[in-house]
Every structure is written in structure tokens, then in C-alpha cells.
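Before I ask anything, here is the structure I am working with.
In this view, the complex is presented without one of its protein chains, the others remaining in place.
Labels A, B and C are assigned to the chains in the order they are written; within every chain, residues are numbered from 1.
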Amino acid sequence: MNLLLLILIPLLTAVAVFMMQNNNQVRWIAFFGSAIQLILSLGLYVVYTNARNHGDTAQMLFEQNMPLFKSWNINLHLGVDGISVAMIMLTAFVVVAGVLMSWKMEKMTKEFYFLLILLSMGAYGFFISLDLFVLFFFLEIAVIPKYLLIGVWGSGKKEYSANKLALMLMTGSALVLVGMFILYFGGGKSFDILQLAQTTIPTWTQHICFPLLFVGFGVFTALFPFHTWVPDGHSSAPTAGSMFLAGISMKLGGYGCLRVATYLLPEGAKEYANIILLLSAIAILYGAFATMMQKDLKYINAYSSISHCGFVLLGIGMLTKVAITGAIMQMVSHGLMTALFFAVIGIIYERTHTRQVNEMGGLLKVMPFTITLLFIVGLCSLGLPGLSGFVAEMTIFVGSWENPDTFHRIVTVAGCMSIVVTAVYILRAIGRTAMGPLKEEYNNLSDAAWPEKLATIILLVGIIAIGVAPFWLNDLVSPGAELIMQKIQMAK
Amino acid sequence: MEPGLYHLLFISAALFFIGVYGFLTRRNLIAMLMSIELILNSVNLNFIAFNKYVWADKLDGLFFTIFVIAIAAAEAAVAIAIIINLTKNFQSIDVEETEEMKY
Amino acid sequence: MPNATYIMLIVLLPLLSFLIMGLFGRTYLKNTAGIISTCLSFISTCLAFYTAYGYFFEYGKINGVYQKLIPFNYLWLAFSEGLSINMGILLDPITAMMLVVVTLISLMVHIYSLGYLKGEERFPTYYAFLGLFTFSMLGLVVASNIFQIYIFWELVGVSSFLLIGYYYEKPSAVAACKKAFIVTRFADLGFLIGILVLSFYAGTLDFNTLIQRLTSPESNELKSALAASFLGISALTWGMILVFVGGAGKSAMFPLHIWLPDAMEGPTPVSALIHAATMVVAGVFLVARLFPIFAISAPDALEIVAYVGAISALFAAIIACTQTDIKRVLAFSTMSQIGFMMFALGVSKYGGEEGLGYTASMFHLFTHALFKALLFLGAGAVIHFVHSNNMKDMGGLRKQLPITHFTFLIACLAISGVPPFAGFFSKEEILLAAFQHNQTIYWMALITSGLTAFYMFRLYFSIFWNKSYHPNHQDEHGHHGEGGFVMMMPLVLLSVGACLAGFIPFGKFVSSDGTALVSEFHLQFSIAPVALGLTGIFTALFLYKTENDKPDKMASSLRALYQIAYHKFYIDEIYLFITQKILFNCIGKPAAWFDKNVVDGLVNATGNTTQVLSEKIKKIQSGKVQEYAVYFLVGVFGLAMVFIYMWK
Partner (left out) sequence: MNGANILFYLLAAMILGSGLLAVTTRQLFRAAIYLLFSLIGMAGMYFWLQYEFIAAVQVVVYVGGITVLIIFSIFLTQQAGEKMLVKKTGQQIFAAIAAFCGFALVMIQIVQNNFTATKNLSLSPSVTNIGNQMLGVDKGGYALPFEVVSILLLAALIGSIVIALRTPTQTS
């Protein structure tokens, strides 16, 4: 399978979208493009597992290597392992759903879809590139459209949010850039991840680079205390923007933390693991407690994203194979779940024109489909078995518990405690929104329309597929986690 | 004392800084343009002096002088055009009054 | 050998019912939903009886010992080499018994609901939730893996949440369902950490391996688990206590019981199924499932189980005497009876005659399921008739509701431990076990059983005797009557069970180590409890048979005690204080404030500083060409100096 397709199809779609004349064509083109991409990524999964089952043990499959800039040793090096495949599938799901959720977007439709597709291209490129420079390039492609998506199509204090988000993410990527160059000069003049993994990087380089890269990527994935772009950014973004932001961009950071920071710099990871754990435990609990006080649905989900992404970093910081597997599963799970959550919020908002939970009530009566989804996604968020959140969180907990010392134990218990707090705020939100007496003015609300239904069902399928049968995802990602763990164990 | 390279360089440097002084102290754009002409002349003299006393086997300094003169002519023409336009717009060629291009 | 397909069908048919009702019920099956679900439930019940029969009488017993069979095991999620979540079926005596209990009560409730919820808008949804609950409960009882039990544990929690919140437009129901979920969730946190502790030391999640590793004295796992200690208590004991916390939450043990009375906001059949017969005994089931570890390796934890059970039993019985909402009385009675089961397990030992408590507990679980479901369904019929939960609105209903009256009386006699009804036998065994092992608990239990008889008959007399019934005048539309065949049939069936279940020789089937336990009947021992029970009944007869002011007088003479008990010992208020004042005001609000002002403030401050600085710096861009020239010259000369003097 030629991985370039994964970049080219979104690119072609984006171009095609730009050529179209009327909004209807734009929508359909975007939908078909993203649907093809979804099929392609599912195909990638099939081809990938086939290759693995037939004994292909190479670390990365479907590799391609083309020189881009010889004197700096920059190559367009593409390749996937299980982790990337999982992330690509996540991206494909979220993109299709996001495109469908924006069906009613009337303001500058063409540009909107163009940016959405462009953003998705950045994400795909990020997940398949094995060259730090190319990776960084795609990371930036995934950042910039977000600024416009929020600034132009957002709501509320959108300019502020867009600026904040762009500046904080840019700061993050600046740190990544610096770390990347130090790594380049400290570790054998190469940007190639596989080559860097083979070379021994001096300890001092690791100790300098790791915080830079980890914090840099950590900003993307809401590392405490660099998380404040999350609530504002998510709440101001248009629905599809929030979905992409929480579902895809936050995962770019987690993936980077894992693939770049932890994998390439295992000594650094060991050195700073306790700090990461501390920060992520704070993020988990603090995010959860802060969520309890929110009244805006989008803020609720945004803060809970901080809490949930804390689990990703917690899993990475635990430095055990199971915990890292769990972190990856959490990324996939949270991506789907939070995208669905935002989609549902978008549907509700479009009808009630408010996101304040206090102003709603009893919506289950008028929009049963949507509210059922709200229930499901809320339950997924609080870790109900049978849905994806449970599987990921439990894997992280079991992996975390493998560290026998008291510090790790306390951190793990702190993480576990969040499941109660999560239950509190999710039930509060659901109770206020869906249950209770219905207000007069909401008597005539309509339920979700077909694109919205389709979008949410696509995401729901992903959530349930992971929740009911987690073994396929586990089998997909755990060999990758195993390799990362080997690197860590070999390090001093 | 036999005048030589150092004398010429002295003249050139002095003229240059006279031009600089003029450029910094004049408020009239035309006067500033004159200062620039002085500076350019000092440079020309520098080229010629070096050409004559150090690299007598070449003519490059001379060529540079010619080009500088040519460009100075062009520059003066453009500068005068700008000044005239400025007078039309602002009724003044005082630099302290024509400070639209800021922040 | 057991037929794995049948057992899987028992579990999966309710799931099928859930899926059908959930996906198509609203649009296509508005009228037939109940029938379809009931049929599926019926098949499932038949299969459960078949399986139990097969297990107990055909293949279960090898060399006189009931085996723990695993007819089905599927690797669901592999963490590491030892640790993996399997979805499997573990068949042993308590599983077989629970399969029967759960499917039977579920079937009864399915049938009963056909009448009780007739004409409801969300009929299919209701049956979908029932299916979901039954599926999860059955998954829980067949679990072969401690994580599997946790998974279904959560699922029953959520189906309970959904069913309590069935009347979602009622704010009290919404509050109750949230409360139930959050309190049990809090307990589940303990369960989860307990699982993590146990799995870490045992290196497995599988029940059989886990029990085997943590009970055989020479195993390394047991040694390491006992050696590691935290705050002076061994890791194993911690693990077991934490697991028990989970069980206590689900089983509404003191002090995690506060959700149960409120859970009565759900439809009454649901209360019968979930909050009386099945889900609330999940905690007992869990302790029973891990009983060998409790009894052999962690006796300290078991002692805690015993005391928590005993205290809950007494505590709930006292409160039940003062409540006026009939469902709440039943709820506290449930809590009290589950306390009996808990402390029966707690005083038991592993194996042989010493394991009497275990058998008694399971026996009581079985009989209690029958008569408590019966009580709830009977109460449902009453509520259906008078449209009120409050005792004060009732009285003299024996004329209007003869069948209900009769079955209710049987259930009351059964729960009060009057021979020869079912409760008598199981309760005697429990008291005997307590008497043999722990005198303190025995006396507490004895008082409790007296109180039980009193409050049950207080309830009975208040509903069916006392004043004569005057129907409310606004009930013109009323479908007065007992609710027809579908509602009465379960009552009758269950009352037959409540009469006869006591004669089952339970010890032969269920015992702590699988060998048959012949429980003897000690006549002289039964005198005290039965006498106490009859005293309770007659006290109630004296106070409540006819309308009079004796109860009020008594209440006012014991004013302080009555008030405390009426307000459930103010436990709810304490919780409210903790959650509202401490959790929300002392943690949540500061966290939100901190985020908004400090963290966000820092970010904004960075932005503002940059802006202020740039405001200053931009002044350099003054538009004055000579200033630029100065900067330029300074730069040039500065660089020249650098190059001349520093670079050389």
C-alpha cells in the first residue's frame, strides 16, 4: 500500500473543494473525499494486519524514503506501525464525522471545508512520517487551519480564543523545533526517527531534548499547566472544529510525546518520568474538579478532555508496556468519544441556541436520538464497560500498577479517583440537560437530521467496536508499545 | 609634506562625516539630499585614491566611481521627484512634518 | 458436561432483548415490546433451570464435591502475559443458584410490568433497560474473571441508574439516579483498586487461579501479598477490604447505603428486581465468590465484613420502624436482610461444618430474593391501586385487594422468620452460625430479627387493616382492581416459592467448599428468635391493627430517638455536607477559580506583557528619517567596533 495516498487524497479533495462552484458540490466532494479516506484507512488496517499475520516483522511497514533536501539529510520517509494505523483510523473517523456535522455550514462553505480537509491532511501526514522534519512540517499544517477555523467560523470570544490557541500551540511547536535541532546536532545529524533510534544519543542531549520535545508536544495534548487553550479553543470553535481539535490535534501531541520524545530519548524519559506523572495526575484530578464547576456544555467537555488527556500522559509516564498501550488506546478512545460529545453538543446547540446546562432540561423528550447519544457518550466518558473509555482507562491502571513503589501507587490511585469525579460531573451535565421537566420553549425542537445522524453513528460504531471488542486494538498497538518499552529498558 | 594616500583618505573621511553631520542636522529634504551627495563624493574619492595609490595596475576603482556617479544621478532624479511630490501633498519638505510612515 | 451454548444463551437472550427494544422498539414495537421481551426472558429462565438442574444433579458433582467448571472462556483483552480479561463462564453452585434466581425474578418482573406499566409512553425503552439489566446481572454471576465481574458490575450499576431515572421528568428521580450511580461508583473505586492490588500480587485475574494462588499456603504469590504491608496491614487484607468496599456499595451496606432508599423513585417492578432481589445482593455474591481468600488468607477482612453486615442489619431495621413510605420501609428492610447475609458470610469459616454461615448466607439470599420480590410486587399492586407511596393514604385494603393481601401476608411471615415459611429456615441457619462464632453479632442479629417482624407487620397492618379505605374522589379514571392476571400471576408464583423454598435442603447443594453440608434443625435454638419474632408481630398488631393514637404517643415519648431514626441517623445530611461543602466548595470551586485566574491569568499576562512591550518598542518606528539614520549609524559603528576590536 502506498502511504502517499493518505496525503494525496486529502490534498486532491482540498483542491477539488476549492474548484467547486456551489455549496452542495463542495459538501459532497468533501464527504466523498473523506469517505474514501476512511475506506482507505480501514483498508490500511486490513492490509497491515495481514502483513503482520504473514510474519512481516519489520518495525515499520510500507516504508518509502525519498530525499527532500540532501545537505540537511531531510527525507520524505513514510511508514506505519500499529500505533500509526490506529491513529490514522481515528483521524479518518473523526474527519468523516466532522465533514458531515458541518453540512449546514452556510458561511464561506468552500473555505471552511478546504481548511477542514487541509487540517486532516496535516494529521495524516504527521502520523505516517518517520522523519522529524517532515513530521514537524505536517504538525504545522495541522495547526494553522485551526486558527482560521476558530477565528472565522467560531462563536463567542472567538478572536481571543483563536489567538490564544494559535500562540500556545505555536509555542509548543517552537519548543519541538528547538528540541528537534538539538537532537539533530547531538545525535548523528539525522532527522530520521528510525536512524535516531539506532544511534546512541548522549545523555546530556537526552536530558536537554526530552523536556523540550515532551513539553512542546505536551502543549498539544493539554499538559498541565499548558492546557488553558483547551477550554477556550474548544468552546469557541465551530462544531467540526471542536471535533477536530479534541479528536485529532490533541492526539498529535500524545503521539509526538510517545513516538518522538519517549521513543527517541528513553534516558530523558526515565529522568523526567516522575515529573510527568505528577503533572498528569494533577491534570487528571484538577481537570475533573474544574469540570464540576462548569456550566457550559462545551466547557464541560473541554475540561474533561484535559482530565482524559491526562490519562494519556500518565500512561506514557508510567513507562510500562501495558500503560503505554493503554495510553494509545486512550488516545483513540478519547478522540472518538470527545468528537462524538462535541457533535452531540453541536446538535443540541443548533436547536436550543444555548449551551448552558441550566437553561436546558428534559430534552430527552423532544430529541431522543441525540440525547441517547449524549447518554452513551457521557457514559463512555465516565468509563462504562462496553464503550471505549473503560478499556483504555483500565489498561492504563493495570499498567500503572505494575510499578511497585509508593509514588506510582499514589499517582495511580489519584488517577483512579477521577473516575468518581468524572461520574459526578457527567451525571450533573446529563441530568441537567436531558432529564427533568422540559421547558416550554423547547417543545418543538426537532431531532438530529440525517448528516448528523450519520456522523454520530460513524463515531459511535468506533466507540462500540473498541469497547465491545478491545482485543483488535490491543493487538494492533501493543507491539509498537513493546518496541518503545524495549528502548526504555535498554536505556540506563 | 608630499600629499599621498593618507591625505586623500583624510579628506574623504572628513567629507564623509561632514555629510553625515549634515544629514543628521538638516530638516530640509533638499539639504539632506545635498549631504548625501557629499557622502557619495567622499566615497568616490576613496575609490580613486585607492585605485591610484594601491592598485595602480587596475581600473576597477575608477569604474566603481563611474557607476556611483551614474547611480547618484539616478538617485538625485528620483529624490527630486519625490520631493516635488511631497511639496504638492504636504506643502512642506520639512522631515519633521512629514512623518506619516510610522508605527 | 455443561452446554456452554445454553449458558451463553441465558446471558445473551436478555441482551438481544435490549438490542431489539433499544434499536427498533420506539418505532416498530410500541405494543409488542413487552411480549417479545417476556418471551425471551422466559426462554432464558427455562435454560437457567435446565442448566441448574444439570449442574446440581448430573455433571456438577465429582467425588461428592461440586466442581468449578469453566465451559467457556474467551480472551477479551490481554494486558500482559499473566493478566488478561477473559469473558468466560464459571459454573459452580452459587452461579447455578444465582442464574435461577436472576432469571426467575426477572421473568416475574417482566410479566408483572406488562400490567403495571401498561400504556406507558416509553414501554419499549423500559423493557430494553430491563433486558440490559438482566444481561449485566447474568454476566456478573457467570463471570470467570475478576475483571469480568467488574465490567458487569459497572453495567448493572448503569442499568440501575437508567431504570431509577426512568421517570426522568421527575426531579426527585433524576437526583436519585445520580445519587445511586455516584455512590456505587465511589464504592467501585475501592473495588477497582482492590482488583489492582490482588492482580498485582497474584499475577492473574482469573478467579480459579486467583483463589488457588492466594489460598494455598506454600504459594509465592500469597507470601508476597502477605509480606507487603501498608499502614501495618498486609497488602492482601487491603485488597480484600477494598474489594469488599465495592461489594458494600452495591449491596447498600452502612455507610454506603444512602442511595438505596432514594432508588425507590424507579418504577416498583424495577425496585423488586434490582433493588431487592438481584443487584443489591451482588456484593454478597462477590464476597461469596472470593470467600476462600477471605476465610483462609484474610480473616481480618472477613471480620470487617461481619461487623459491617451486622451493623447495617440493625441500623436499617431501626430506621425501617419509623418510615412512612412503604417502598422505603421495604428498602431499609432489604438493607437489613442483606446485612444478615453479609455477616453470615463474615462469621463463617471455610469448609465443612464451620462453613455453615456461607451456606446460610446463600440460602438466605435465595429465599430473600423470593419473598422480597414478592413484597415489592405486592407493594406495587398497592401503589398501583391507591396512587401513593405513603402509608397514611392506605388502610383497610384487604377488601379491595384480596390476592395481594394474602400474598403480602405470606411474604411478611416469611421475612419475619415464622415457621414454616422460607425465611425461617435461612434465618435460623444464619443465627446459628452467628451464635457459634460470634456472640456479639448474634445478639445484634437477634434484636434485628425482632425488629424485622415488628416493622413488617406494622407495614402490613397499616396497609391492609387500620382505618377503612376511602378511595380518593379524583380517581375517577381509576382502573380499580388488582391489575389483572399478569400482575397477580407473579405474586402467586412467588408466594408459593416463599412458602416452600425453605424446605430445600440447601446445604447439600451450596457450601463453602463444594461438599454437602447437612444442616441440622435445632428446635431449642429456634425458640428465642421465633418468640422474639412473634413478639414483634403482636406488638405491631396491638399498635396498628386499628386506627388509634398509640403509635403517635409512643413516637412522642421516644421523641429524640424517633426523630433520629426517622431522619435515617442524618447520614444523608452528612454526605450532603461532605459533597456540597467540601467537594464542591473546597475543591471544585477553587480548582475552577485557579484555572480561570492563575493558570489562564499567567497565559494572559504573557500576552499582555508582550503587547505592552511592543507598544513601547514600536515608538522607535517614529517616521523620522534622521532618527533611523542615527540608529543605522550606531549599528554600523557598533558592528565595526565589534569586528575591529573583538574579532581580532
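Keep in mind that, in the parts below, a contact is a pair of C-beta atoms (placed from the backbone, for glycine too) under 8 Å apart; a residue touches a chain by one contact, two chains touch by 3 or more.
Because the structure is predicted, anything quoted here is derived from the model rather than measured.
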Neighbouring shown chains of the undisplayed chain, as defined at the top
B, C
At which residues does subunit C meet the chain that is not included here?
630, 633, 637, 640-641, 644
In the full complex, subunit B touches the hidden chain through residues 1-3, 5-11, 13-22, 24-28, 30-31, 33-35, 37-38, 41, 44-45, 48-59, 62-63, 65-67, 69-78, 80-85, 87-90, 93-94
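In the analysis below, only the chains that are shown with their structure count from here on.
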Building nodes from the protein chains and edges from chain pairs that touch, which of line, ring, star, complete or other describes the result?
line
Please indicate which chain is farthest from subunit C, where distance is taken between mean Cα coordinates of the chains.
B
Using the mean of all protein Cα atoms as the middle point, what chain has its own Cα mean nearest that point?
A
With centres defined as the mean C-alpha position, give me the subunit B-subunit C separation in Å.
95
Between the Cα centroids of subunit A and subunit C the separation in whole angstrom comes to 36
Contact residues on subunit B for subunit C in the complex?
20, 23-24, 32, 95-96, 99-103
Considering the complex alone, what residue numbers of subunit C touch subunit B?
618-619, 621-626, 629-630, 633
Tell me, which parts of subunit C touch subunit A in their complex?
26, 75-80, 83, 85, 147, 150-152, 154-155, 158, 161, 165, 168-169, 171, 173-175, 177-178, 181-182, 185-186, 188-189, 192-193, 196-197, 199-200, 583-584, 587-589, 591-592, 594-595, 599-600, 602-603, 607
